[in-house]
Every structure is written in C-alpha cells, then in structure tokens.
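Of the protein chains in this complex, one is absent; all others appear in place.
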Amino acid sequence: MADLSALRYAKTHEWSLLDGDVVTVGITQYAVDQLTDVTHLQLPKVGKSVTAAEPCGEIESVKAVFDLYAPVTGTIVEVNPTVEKDPSIINADPYGKGWMFKICLAEGANLDHLMNLEAYQQQIASEGH
Amino acid sequence: MNNQQSTELLFELSKPGRRCHRLPACDVPETRPVSDLLPANHLAATSPSLPEVAEIDLIRHFNNLSTRNMCIDTNFYPLGSCTMKYNPKRHERWATSPGFANLHPLQEDDTCQGMLELLYEMQQYLCEISGLHAVSLQPAAGAQGELTALFVAAAYFRDIGQNQRKRVLIPDSAHGTNPASAALAGFEAIKIKSDTQGLVDLEDLKKHLDDRLAVFMITNPNTLGLFERQIQTITDLIHAYGGLVYLDGANMNAILGITRPGDFGADMQHYNVHKTFTGPHGGGGPGSGPITVRQHLAPYLPTPIVVREGDRYRLDYNRPKSIGRVRSFFGNVGILFRGYCYIRTLGPDGLKAVSENAVLNANYLLARLKHAYEIPHGDRCMHEFVASARLLRREKKISAMEICKRLLDFGYHAPTVYFPLVVPEALMIEPTETESKETLDAFADTLLKIREEPAEFLQKAPHTLSISRPDEVKAAKEPILRWKPAVG
Partner (left out) sequence: MAYLLNTADDQREMLARIGVQSIEELFAPIPASIRLNRLLDIPPALTEIELSARIQELAGRNQSTSEAVCFLGGGAYDHFIPAVVDAIVSRSEYYTAYTPYQAEASQGSLQAFYEYQTLICQLTDMEVSNASLYEGGSAVAEAALMALNIREGRREILVAESVHPEYRQVLATYMANLGVTIVTLPTPDGFLDPDTVTKAISDRTVGVIVQHPNFFGFLEEPEAVTQIAQKHGALSIISFDPISMGLLKRPGQYGADIAVAEGQCLGTPLGYGGPYLGIMACREEYVRKIPGRLVGETTDRNGKRCWVLTLQTREQHIRREKATSNICTNQGLFALRAAVYLTALGPQGLRETAELCLRKAHYAADQLTQLPGVRLQYQRPFFKEFTLSLPVNVEVLLVRLREQGYFAGLPVGRWYGPQLSQALTLAVTEKRTKAEIDGLAKAVEHQLAQAMPVMR
C-alpha cells in the first residue's frame, strides 16, 4: 500500500507523486469506486505536452466515459503499458501497479495547486452526500 | 415449451451443400466465361464464406430466437422517453402493398403521384401540428433530424453574416443526442442548469445570453415529464438575443392539439414519427425524424421537398440556399407512411385524445406508485415521470437496475434506467395512450410487490428468462463482435 499522505490530489480525482522532477499519476480509490470496472483507457502518448487541469486522456467503464486530467503541466515521459492492456489493474491496485503515466514537470511548474490528503478527503466527504 | 431447436448460431448450423434459395438457369446466351467479362485482378477466388442452411433451418432458427424478445405485441413496455406504443396491423398491410412498396426512389414524379400526394399531405399535417411553416421529411431518425436542424441554423447564421454565433445552450436534463448534434454541426455545446423543480434555471440561462448565442435546444415537455411553464419567457429571451429556439420533439405525444411549438416560440423542431404517432421500431430502427421550421428558415431545408402545382405533385430540387442532403433518396418513407395512417385514423379529436390519455395514464401510474417510490419532481406529470430508487438503494440495497431486471420476470419490459442524468437511480416510466387501466394496475401492483422482495433475491433477477445478468465488463474488455470458425 502506498503512503497516501505522500501523494497530492486533483479535484478531478487524480493522484500525483513527485520524484525529482517527474510526477507519477494515477486515479484515486474513490474515483475507481465511482467508475466501477474500468474497461478501457486512452492514455496520452510519450512526448505529448500536457497542461494542468486540462484533459489528456480518457477512462471508460461499461456505461460511462470520463476525461483524465493532467494534474500538472509538463511532458509525458512514460506510460504504463500494463494497465493499457489490462485496465482491471487499476481496480485492483489504483495507487500501485495501477499508475497510468509520468509527467516531467515543465519549467516553473509545481504541485502547489494540488490538495493534500486531508483536503482531498474533505472534498470526497462533501461529494458523497 | 422451450424453443431450443436450431437456435445455435447460423454458422454452427451450416453444413456444406445445404441450400435454401435457388436461382433460375441463365436465359441469356452464355457465350463468354465470367473471366472474359470481368478482369482477373478484380475477381475473388471464392464466394464469401456465408453459412449454408436449408429453408426450415432458417425459419426455425429465427422463429425460435424471436421468442426470446419482449416486444410491444406481447408485453407492456413502459420505456420512458422511447414511447413504445401499439403498432396497428393495418399499417403493415398497407405499407407492404406493391403500389407503395415497389416504387423505385428515382422513378419519375409522373409515375408516383399517389405517393407524392401522401407525402405532401404529411408535410401539411406536420406543419399544422407543430404550428410551423415548412418541413423536410428527409431525416432518417430523430437524432438526424436534430442534426439537420442545426445544419439549417448554421447555414442561416452564415447567410445573414452572423458567423460568430457558435454557442448552443442545452439544459442538463436533455437527451445525449442534443450536445452530440451541436458538436457535429460545428457548435459549442453549453450546459444550462435545472432548478430544483427540474425546469430550466432562468438565472443560469441569462448568464449565457450574448451575441455568441446561436441556438437554445429544449425538450418540452422535458425528460422529467414536466412542461416548462415559462417557455414563452424563455423563447422571448432567446429571440431578443438573436438566437433560434430548437424544440426536441421527442415528447410531442404529450401536447398534440393542445399547444404547438410554433405558438410558444420554437423556430425549429423534429418529430420522432414512431413516438409522436406510431411506427414499428424493429429492435432499434427504423425511425424517421422529419423537421419543421419557421418561414425564414425554409430556404435552408434539405432537398428535395414535395410541392403541389394545381392537381400535380413534384419533387422540388431547385433550392439554392439548401444545406444539401443528409441521406440519399427521399427519406424513411415507410415510417412516414405509417405516421400518415395514424394521423388519418385518429383525426383532430383523436390526436388530442392521444395526448390526453397518455397524460392521464402517466398520472394514474404516478398516483399509484408515489407512496412506495420516491418521485423527486412532484406528484403531477405530463406523458411520463421519473421515479428514483435512491432511498431504496440506501435503505434496502435495491437499485434501479434490480427493479428493472425483476420486472422482466413478471413479463414487463423495464422502464428507462439511469436517465435523465439529473435524477440518481432514475426509473423513467412512460405508459403511452395505448394501454388500459387494467394493465397499469397490474404493473403498479408488481412494482409494489418487488419493493418488498429481499435484496439478495433481486440482485440475481431475472430468474425466469433464458439468461440472467450478462457479463458486460467482459464484453467490453475483450470484445467478441463476430463468430469465427474454430481453429484446427
């Protein structure tokens, strides 16, 4: 189990983990629960420039399709080939093997606009009615 | 009785050498081999690997499979928004008569005056019913009608030099086809909120009114089965800002002869002929989605339309400002034909009675269910209403899906579920006018009974059909979309 307090969270339910200037991105357990079984992913290609809070891919369940938002601004440097082939890994291990892509931060970009665990948990609580 | 015989896939029934249809011997001289008539590089080495079955295999196969369908002729089908009503048998007889069924779409107008007269009259009726002035019968389905109307709007704004109008405003309770049509016509779709009563939030609408406004799309009555009381205020506002009002006519069956879109400010609308009137829906199609528009939009309608000159009818292709075409040939004539017959059978009193009884039936069902099921938007409706299983799910772990699946066991088709999106655990119920009080009572009794059944039992429903709860995740993850012969 990943250390959830080490992660930063977007209000669109992506988590981010900073290591040097590379950010690993996945979606949270809450998002997985809302989606139910993930059936298909469309991830950005390596080399693509992405902008914080803008769509960069799609995630699908049987009856719904959602945008994946880039949590930070930068360039895609790696995509998880295993989850593209078997998206159920995201259901099984969203914070571990279910990571989706890595972004190399653009110059001047950072994670300051993202939430910490506590703030994210508050957001979920308010969404959950 | 369990009809299993010959229900394997056609390809599994196939046996080399079996035949059904046979062709006569060639009666023209076969002086040259096929390879002389067609160049070798164009010829396939073998015929396609179609299945080979005998006539009785084919008939048993499809007849036995048909018993695994629910349909309007065998079951009550309260599928909200889809308006599944009775399809009169007389229509099938008339539509298949050679004088209509065997007309070629490109034969000369002089040779199909009867067909053109019928279509001309249909054009007149649709204009009168909507209170609008011009019509195109061409669109093949409601969604294509929407798209056609938005093409018309785009052409109109281009023509009057207002290209900056690129925004289409759509209430959040709308059918998904609305934003899809807007996007494909080159517009930007913008969502307008509903208020707590499920109607358009006027304050939110006003925030989006400026000279970028092109079209406001509204379903009225809306998908919650509610009539927009402020429709006149809304359409006046849209017109004041230079926009056009599009009426999604999916729910016209509630207001026939009572009020007309043209009279409450709509500039364009589509009909779903099978919903407003009647037409067999064939397991998902055909439909037919004619559109009517106000006079100033008439020049942009697709080509051709039927015009009358004295006592002759002809197709008019000379329409220089037309958007062109959205399909080949005239339109889904077979469905228009059935709609025409429905209108002629009912007449003006009958059409009004259709809406009155559709609304009466829906309200009666609502009244019978409201004590057992949460109805979030009040205790009156038009032709349909939306119940919610939100509380049932919270309290008893019974979701809308469970209720739906269990209804199938009792021989009722399920309501529309999980739409509109603004209601959680939505069950959208539309009885239509062609059902009796007895049917509605029996259906209501069943829904009341299901509510009391244990959740674990419901989660495994249906219990009596040939299959139960197909694995949709598996189907989507590793799609198998055709049969393939076993290898080796």
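Should a chain be cited, it is by its letter among A and B, assigned in written order, with residues numbered from 1 in that chain.
In the analysis below, contacts are C-beta pairs under 8 Å (C-beta built on N, C-alpha and C of every residue); 3 or more make two chains touch, one makes a residue touch a chain.
This is a predicted model, so every value here is computed, not measured.
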Determine which one of B:Gly161, B:Pro320 or B:Pro470 touches the chain that has been left out.
B:Pro470
Among B:Ile160, B:Ile258 or B:Leu391, choose the residue that contacts the chain missing from this document, as touch is defined above.
B:Ile258
Residues on subunit A facing the left-out chain by the touch rule are 39-40, 60-65
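The rule we apply is simple: only the chains that are shown with their structure count from here on.
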Taking each chain's centre as the mean position of its Cα atoms, how many Å separate subunit A from subunit B?
38
State the interface residues of subunit B toward subunit A in the complex, per the touch definition above.
418, 472-473, 476-477
Given the complex, residues on subunit A that touch subunit B span 37, 39-40, 60, 62-63, 87-88
